[in-house]
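Note that one protein chain of the assembly has been removed; the remaining protein chains are unaltered in position.
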Amino acid sequence: MLSPLEIEIITLSLRVSFWAVLIGLPLAIGAAWLLARTTFPGKVLVDGILHLPLVVPPVIVGYALLVLFGRQGAIGSILYDAFGVSFAFNWKGAALASGVMAFPLMVRAVRLSIEAIDQRLETAARTLGANRVRVFATITLPLALPGVLSGAVLAFARSLGEFGATITFVSNIPGETRTLPLAIFNLTQVPGSEAAIGRLVLISIAIALAALILSEVLSRRIGARIRGTPT
Amino acid sequence: MMRSLCQSLAAIVVALSGATAGAAQSETVLVFAAASAAPAIRAIADPFTARTGISVTVSGAATSTLAQQIVRGAPAQLVLTAHPRWMTHLSDSRAIDATRRTTLLGNELVLIAPLDGATTLEPSFGFALEAALGRDGRLAIGDPTHVPAGIYARQALTTLGVWASVADRLAPAGNVVAAVTFVARGESPLGIAYRTDAALSDGVRVVGLFPASSHDPVRYDLAPVSANMTPAADAFLNHLRSDAARTVFERYGFRVMAAS
Partner (left out) sequence: MISVAIQKRHGAFALNARFEAGLGVTALFGVSGAGKTSIVNAIAGLDQPDTGRIAIGNTTLFDSEQRIFLPPERRGIGYVFQEDRLFPHLTVKGNLRYGRRRPNDHGKGLDLERVVTLLGLETLLDRLPHRLSGGEKQRVAIGRAVLSRPQLLLMDEPLANLDALRRDEILPFLERMCRDLAVPIIYVSHAIDEITRLADTLVVLDAGKTIAAGPVAEVTARLDLAPLVDRRDAGTVLDGQIEDHDGPHQLTTVSFEGGRLVIPAIGGAIGERLRLRIQARDVAIATVPPNNISTLNCLPGVIAAVGAPRHAHQDVQIDVGVPILARVTRRSVTDLGLRPGRDITALIKSVAVERTVAPGS
């Protein structure tokens, strides 16, 4: 039903998006908690910077990643020398690009979720001897779960569609960085590929829809359990 | 249907911009140019605008992208492709006035490396390209499936007998300028681009020239987009053939072909 090439492309896309969210989500939760529950000098600025990938052209994000995380990049060179980790022209770079582009979405969703939690519950937990870490782990996070989940799935779907930053940062290498959107792009540049394009587009839509529906269902279930209303 | 819609839209825009019959009015000319030639055309457009008052907008992108857009009705008046294949495609789709198609420029393919480096490598038959890439380096080129510079590069490497050894060591960029960027940033130890691109970037140096016999001549074809032509566009089209324009093209490193 699916050609080996299509399977390769889909598997790569899923892997890239999965890792983008897996690594990005804890960071996003941390950032969201900081923005929702603490104050510090320059908070507005940090908030703005975190949202840049949403508003800046993706190619610029890709170029910034190249400058920072490329082989000679400020961060990239350190990572390579110290840990042997390289993002150059491999799926990890694609995951990084997707993760960065989707990061603001995760932060927003989680932050809204945390802000909706009654802080009086958190102070009650503190009077019961829980330090801030324990309050976060046992009260804030469980209650924020619906938002966390929907943020993760939204980010996953966004990652599946990520193009501009990816192709600018890690180019279009079959098997390594040629995710669904890049594969579709290639086909659109070659006349006569309408059928193949159609297939890939349908597959993209199907995966994204499945993810969105799953998120909605899970979100409702968990939300109901927390609020105690019948599902 | 899309095309006639875009045409109507273009016509409305033209009408709204206050065009009146009989004089060279449409105030803007939109040129779709291959990414590698866009900077030169902009440099030519500025004095032209100053002189005539006609403003020229140059949209530079991969030839393949531009061609697809024109086929679907983009409102450009002139198109400059980096590979004849695409102009032929446009001609077959009746998007351009084939009678007025000319080859405007020629270019050369070079092997480039980051500026601070000592690699020397002359592209010749069987040259040690794969070895020069090192353990995990990748050769940055325009995507050979559709970017003209990539198509020429693949051809050259095939002719020189080294394509098979580097076919899975490529970094296929979306356009040739992006490929140059990869090399300039040191992300790739080597890349293939036009001589003109290498000259524009101050992060790369030319390591060697691909022999002209190793690939089809790099030809930049110029043609008007039939449906969108205006007197102002005509004026600019002619200006591109002028001596003043030739001086600029040659300064950028292009070869200017005689009008056929």
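Which chain is which? They are A and B, in the order written, and residues in each are numbered from 1.
Note that contacts are C-beta pairs under 8 Å (C-beta built on N, C-alpha and C of every residue); 3 or more make two chains touch, one makes a residue touch a chain.
None of the values given here were measured: they were computed from a predicted structure.
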Can you list the shown chains that the omitted chain is in contact with?
A
Please pick, from A:22, A:85 or A:124, the residue that touches the omitted chain in the full complex.
A:124
Of A:36, A:50 or A:143, which one is in contact with the hidden chain?
A:143
Can you list where chain A touches the absent chain?
118, 120-121, 123-132, 138-139, 142-143, 225-229
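Keep in mind that, in the parts below, only the chains that are shown with their structure count from here on.
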Any idea which chain B residues touch chain A in the complex?
62, 64-65, 68, 71, 89, 136, 138, 140, 143, 145-146, 170-174, 178, 181-182, 185-188
Please output the residues of chain A touching chain B within their complex, sorted ascending.
63, 66-67, 70-73, 86, 88-89, 167-168, 170-173, 185-186, 188-191
